[in-house]
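The complex is shown incomplete by one protein chain, all other protein chains being positioned as in the whole.
Here is subunit A:
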Amino acid sequence: MSTNNPAPPADTAPDLPQDLEPTAPLSDEATDKKRERPISRSQLVWRRLKRKPNFWIGGVVIAGIALFAAFGGMINVYELNEQDIYNFNSPPSSQHWFGTDSIGVDLYVSLVHALRKSLLIGFLAAPLATLIAAFFGSLAGYLGGWVEMLMNWLVNLLLVLPVFYVLMIVSPMLASQSWLILVVAIGAFGWMIMAQIVKNQTKSLKDREYVKAARYMGVGTFTILHRHIIPNVASLLIVDAAIGVSGAVLSETALSFFGLGIQPPDISLGVLIAQGQNAAITRPWLFLFPAAFLVALLTAVNLVGDALRDAIDPTSEVNRA
């Protein structure tokens, strides 16, 4: 996991023209020998990333779903919760592209709105959880002592009591609140697993020579964490943030499915799937469309996360056995 930055430029002029593409330090990226400035870490990651088919497949699907959620409503004549009394339980047709439910509500429009809510929840809650995990995990692993003990107790407590149960217990409180509170709740209870893994990795990292050297030079705790520990667990964090998005959407979906999250008439994927559940056998479109969108979205998110992992962690690419 050698993810340290390449050495900073020493001899080049500070003001290279912007249109010159910088040179990569690694052989497979070094296409042009003339240019001397080493490329930055994010450029390096981006170069690897754009060669991953998974990244493009996942990215295109996410972008497609996001565009559908944002603008899909414009190309349809129906309003949310508008009832078409001539078409109850209509299968997908030219009039109702995804069919209608038992009271004639157009599923296409419902899906657009449901996706909006679920996307927002997922993409807000997951980074929140990962940030908390990175912070507490590395701090506890690095400092040890009572900080570690405190985190162990907190983490273990929340692990003995599964997250979904905590969310279930607080759900009566969420029901009357804005959906943003649901985001905070999902984020605030979703960081424990990752924090524990980060902590364990940090414990083995903090005895490495470069960390010791930094410490003995008087570098502050947070700088060491930021500069030496976090980059070394970045691959884990990124896999976590990616799987976290799907985890957050899953939490929302599951809570809403059992009537404990987003409450009708407000709508999300979980609400839609719950409504389609009883019709799954007789009117499959009511269940299959929302379920397919959910699975497609989450799969795409996971694909992007995996591509990111490979791009960030060069050892897994170069030294494959």
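The criterion applied here is as follows: contacts are C-beta pairs under 8 Å (C-beta built on N, C-alpha and C of every residue); 3 or more make two chains touch, one makes a residue touch a chain; residues count from 1.
Simple rule for what comes next: contacts and distances are computed from a predicted model.
The chain absent from the displayed complex carries the UniProt protein name "Peptide/nickel transport system permease protein", chosen from "Amino acid/amide ABC transporter membrane protein 2, HAAT family", "4Fe-4S dicluster domain-containing protein", "Biotin carboxylase" or "Peptide/nickel transport system permease protein". Considering A:I132, A:I230 or A:L298, the position touching the chain not shown turns out to be A:L298 (whole complex). Residues of subunit A that touch the chain left out of view are 1, 153, 156-157, 159-165, 168-173, 192-193, 196-197, 200-201, 204, 235-236, 239, 243, 246, 250, 253-254, 257-260, 273, 277, 280-281, 284, 287, 291, 294-295, 297-299, 301-303, 306, 309, 313, 315-316, 318-321.
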